[in-house]
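First, the structure itself, so that you have it in front of you.
Just one protein chain is left out here, and the rest sit where they should.
Entry: subunit A
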Amino acid sequence: MGKSFTKTLVSTVAFAVALGAAGFSATASAATLRMAWSQDATGLDPHKQTAFSSLRLLELVYEPLVRLDKDLKIIPALADSWEFSEDGKTLSFKLDPEAKFQNGNKVAAADVKASFERLMAEETGAAARANFLSIETIDTPDDTTVVFNLSQPDVPLLTAMTSINAAVVPASEIEAGTIGTKAIGSGPFKLDQWEPNSKEVLTANKEWAGGEVKVDGINVSVLPDETAILAALRTKQIDFALLNDPLVATLVPNEASLTLDRTPVLNYHVLQLNPSRKPMTELGVRQAISCAVDRQDVLDTALLGEGKVSGPLTMPAYASDPSQLFCYERDVEKAKKLMADAGYADGFSATVIAATGEPPTAAAEAQVIQSQLAEIGIKLDIKMMELNVYVDTWLKGDFDMAVALNGGRADPYSMYNRYWTKAGNLQKVANYIDDTLDDLMQKGRVETDPEKRKEIFAAFEKHLAEVSPWIWLYTAYSYTAQQKNVTGFVPSPTGSLFGLTTVTVGE
């Protein structure tokens, strides 16, 4: 019995291993890029989707009028050229006459008009509409000219138009009501197949007016566990991968056959305080928290140092030296004094909310902050929430403090008008009204001189750090890992994968 059992066991395992080995695939198609990411797109409507995981897919299929290059400079996409009128109240675009949709039709001015009208129509339910409110009417004097008539000068509008949320879609598809079910864009790739949370098959668009795409296509696998992505890279099952978790990404350089690209991103990690709740209503308490938080220490402990301490403005063109901002050098004594002056010498208790896994380091960040604030007598209770529950709570402004990873924009106005202007859509989340901030925002919106804009936003940033409604911490990296034979990818601070158009897969 004993022997036969051992035999059965050995043969079962041998059979299993043989089967496993038989199913391993070692063949690679040279010109198709095999890619993996852990979070899949959640929908195909470029106007309505806001999740980063959706936008990076749609950016390969659809095109806006203009796009941002790797230095966040505005460059042509569907439009060859553009200009603001003298009074800043009209913005005209000249379209690329070669641009074609993937259904073979030319991209015409009428498509641009129809797309923006769809985006602006309230029944569409596009959250991005908020960035385009200054558009009053759209004229199309000829097939390749589009003129936006604005209610007021709006310099950040052009940057907002670089978003894939402002993608130009075929007017015929809008009429047919198929936006979101069929993906017909004018971009470098065609989406042949999408199985949500499983895979995408993209083929290069040979007719793309933007140039020649170097690969035949991209096969995307959704591998929800990032350690499995790393394993798939190790075994050469995939060529290119997107990673979110710094704990996984930092293991990539250990592999001789892989390279890791780190790109600083615009998104910022922040400890949001709720200045409408006691005692955060007190300027002194908020400033004390700012002084008590050691930003570099949070970064080093929670993110393995994978990032850069940052002030509110994260775009290189506007960012100032963070060491010049209020209390970016930790000062516990000053913090204690501020607490005492505000009448909270003995500290207080508060709850901090954080989303599970979003970012992957949220829990660790909350814990480090908890221990740092304990030093000035603030007792933090950490409440971890599923992302959706967190978003719901966050939108209601129903928290004392929140650990957050918020989206950055290339333009400071688009990035912050939602929080720090009096009419901001997310005023309820920020819960803080400040005349100086509002005033500087309005000035920055209409100022066309780049140097003057810089000064306005520098003052804005300095004041924001000083009144400390939130404690800005740092920006992290976005990571792409690839086999050594994959070359030519151009990463972007916006996290866009548009740089895949120049990728080649070598032998």
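Definition applied: a contact is a pair of C-beta atoms (placed from the backbone, for glycine too) under 8 Å apart; a residue touches a chain by one contact, two chains touch by 3 or more; residues count from 1.
The rule is short, and it goes like this: contacts and distances are computed from a predicted model.
Chosen from "Electron transfer flavoprotein subunit alpha", "Dipeptide ABC transporter", "Multifunctional fusion protein" or "Acyclic terpene utilisation N-terminal domain-containing protein", the protein name that UniProt gives for the omitted chain reads "Dipeptide ABC transporter".
The hidden chain makes contact, of the residues A:Arg56, A:Lys190, A:Arg418 or A:Arg453, with A:Arg418.
The chain not shown here is touched by just one of A:Gln49, A:Ser115 or A:Asn244, and that residue is A:Gln49. The missing chain, though absent from the display, is touched by one residue of A:Pro97, A:Pro196 or A:Pro253; that residue is A:Pro196. Only one residue in the set A:Thr90, A:Thr124 or A:Gln370 touches the chain that does not appear here, and it is A:Thr124. Seen from subunit A, the chain kept out of the figure touches residues 1-2, 4-5, 8-9, 12, 16, 19-25, 36, 42-43, 48-51, 122-130, 180-181, 195-199, 221-225, 227-228, 231-232, 234-235, 237, 386-389, 391-395, 406-407, 418, 425-426, 428-429.
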